[in-house]
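What you see is the complex with one protein chain gone and the rest in place.
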Amino acid sequence: MTKTNAGRFFEDYRLGQVIRHAVPRTLAEGERALYHALYPARHALYSSDEFAAACGLESSPMDDLLAFHMVFGKTVPDISLNAVANLGYAQGRWLAPVWPGDTLRAESQVIGLRQNSNGASGVVWVHTRGLNQMDQVVLDYVRWVMVRKRDPDAPAPDAVVPDLAPAVPPEALIVPEGLDFTGYDFELAGEPHRWGDYALGEIIDHVDGVTIEEAEHMLATRLWQNTAKVHFDATFRDDGRRLIYGGHVISMARALSFNGLANAQMIVALNGGAHANPCFAGDTIRAWSEVLDKAPTGAPGVGAIRLRLVAHKGDAGDRALRDEGGKYAPQVLLDLDYWALMPL
Amino acid sequence: MTKTNAGRFFEDYRLGQVIRHAVPRTLAEGERALYHALYPARHALYSSDEFAAACGLESSPMDDLLAFHMVFGKTVPDISLNAVANLGYAQGRWLAPVWPGDTLRAESQVIGLRQNSNGASGVVWVHTRGLNQMDQVVLDYVRWVMVRKRDPDAPAPDAVVPDLAPAVPPEALIVPEGLDFTGYDFELAGEPHRWGDYALGEIIDHVDGVTIEEAEHMLATRLWQNTAKVHFDATFRDDGRRLIYGGHVISMARALSFNGLANAQMIVALNGGAHANPCFAGDTIRAWSEVLDKAPTGAPGVGAIRLRLVAHKGDAGDRALRDEGGKYAPQVLLDLDYWALMPL
Partner (left out) sequence: MTKTNAGRFFEDYRLGQVIRHAVPRTLAEGERALYHALYPARHALYSSDEFAAACGLESSPMDDLLAFHMVFGKTVPDISLNAVANLGYAQGRWLAPVWPGDTLRAESQVIGLRQNSNGASGVVWVHTRGLNQMDQVVLDYVRWVMVRKRDPDAPAPDAVVPDLAPAVPPEALIVPEGLDFTGYDFELAGEPHRWGDYALGEIIDHVDGVTIEEAEHMLATRLWQNTAKVHFDATFRDDGRRLIYGGHVISMARALSFNGLANAQMIVALNGGAHANPCFAGDTIRAWSEVLDKAPTGAPGVGAIRLRLVAHKGDAGDRALRDEGGKYAPQVLLDLDYWALMPL
């Protein structure tokens, strides 16, 4: 009997099933430095212990998306090794900062199943939680993927499609304990624009572009212990190209959004997201954002801003996301919807 | 007189000579994170402080092969700068874990010399020890290399060929102090297979492949302070290719072997190894293992497993290692023989 992990197929999932993912991981200064080498990440709260302390935190936490990737990566061998497509995210929340020295692990519960009409695959919804060494949930999200069946004749489960919120409501956002932006240093943070300066519907073109390299996306994807073959093995696809982990595009776009959103310091919720088209080495990634919503928070000086973050390759054109048939335009790589915290 | 290091030639070595290698190096969280970005390393004991603590260690030590590369790298300017070939390893043992914050240095003693019949080169055997800041030996191995002569007319030394064990006997394996696998969490470690589940002669195909990039092997090789020109300078070889440090292949193959050997947690001995063919950027590395031996250890819940780890590029074919003439098949990159510790 083979000892290697062939991954789960659609018929292996059961509603309500809880999967404890391997391998726990201790995060420290090294992961932080690599994150800042792999992405042009400059949000001051994640860059400087002094800046974080002046904002009421004990020190600079690990980057929000670093925590996300680390939790996501653990789920790959159990959830998406045989995935045909990563269909969406919902109800994601950052519940507590991750500090250097913390050890993260992840658990997922199957909360939805629906076989496709072709009988060859199905959609699996999982609710994933990232936990630290004190069993505190630091991150929480729903993801759904299309997974192949091993045996096309395996019976279809009863279809259960979870009822997911289109966005995390502002009152459900968790502001890290102690966070206080009343003494916020806009000069050190890099931009003068505060929460009140952003208008609903406003578009921000983030100007900068980064051309993607094979070595960089593989370093990143390995760091998150994401093992999907398609990211590493150039012989896996017929065209000899390595598909870039969608999270690499998320982090690149978020880091590029510093230019215009330098004060959108901390991501606290992931409302939704689509990896619209595949990204490959040699693509030059650019990004633009749209202000979707704004809300106060109870924390001193802290507002919440809901942003659409779009990553694209080549020219953004007229920023049309979709064609007439509702399909994503070919240059769009990512369409992400998140809440961030910003000084009032 | 030139101040640069031209490296030692065959006639510069004396039997019994002890060489203290430069440059000592303090290892910390940064080296660990880079190791986990450069290789798909996921063995839980080297990934999580919590997992390591549950196995009786104070925290997660530095990866076994990271310690090996760091010691090996120091020897390069003194031993293999003028090497024609890296011929073999023997009697390697990991004697104590390396912890973040430790400073490693290395010493080698010349234990064998034999001039080749052509008079242009000779074989040098060295016994290398890696020591920490408390002068504790953490790693110990024999390596032999073929080294060019500066002057073909230099007299040949008396031939002394050390008597090397074909493998480290199981009773000589050192289990890290405190290691206890009786409460081992197989779910968090990633696989259910325990020591008793592996049969002598069993073959494990590790399934995954990684396509090698220039930037990655150079980052790794620099990190170990290995200075051999051939790894970095594309103008050094006539064909314009940079030869990949053999240790990069060892670490890549060992990390790939997680898939099927996730519980072979710690390497404790290196019985032998051959870099069968050169590896270049663009090659896709795969690996398979064969169970060569098994032995109990005195430590609670801890068994030892002796494994052959073969890395190859392209297709493994029928897993024939050698052709009829006894020469390694062209797709074979590495043939390594080691002992690892595994939960019973």
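A and B label the chains in the order they appear, each numbered from 1.
To be clear about the criterion, a contact is a pair of C-beta atoms (placed from the backbone, for glycine too) under 8 Å apart; a residue touches a chain by one contact, two chains touch by 3 or more.
As the structure is a computational prediction, the values presented were derived from the model and not from experiment.
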| remark: Given B:E58, B:D197 or B:D233, the residue that touches the chain left out of view is B:D233
| note | Touch assignment to the omitted chain, from A:L15, A:A37 or A:V230, lands on A:A37
| request: Identify the residues of chain A touching the omitted chain, counting contacts across the whole complex. | output: 28-34, 36-40, 42-44, 47-51, 60, 187-191, 193, 197, 204-211, 213-216, 259-262, 282, 284
| request: Spell out the interface residues on chain B facing the chain that's missing from view. | output: 2-5, 20, 22-26, 28-31, 33-34, 77, 100-101, 103, 105, 133, 213-216, 218-220, 222-223, 225, 227, 229, 232-236, 242
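Criterion: only the chains that are shown with their structure count from here on.
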| said: I'd like to verify one number: the distance from the centre of chain A to the centre of chain B, where each centre is the average of its C-alpha atoms, in whole angstrom. | reply: 36
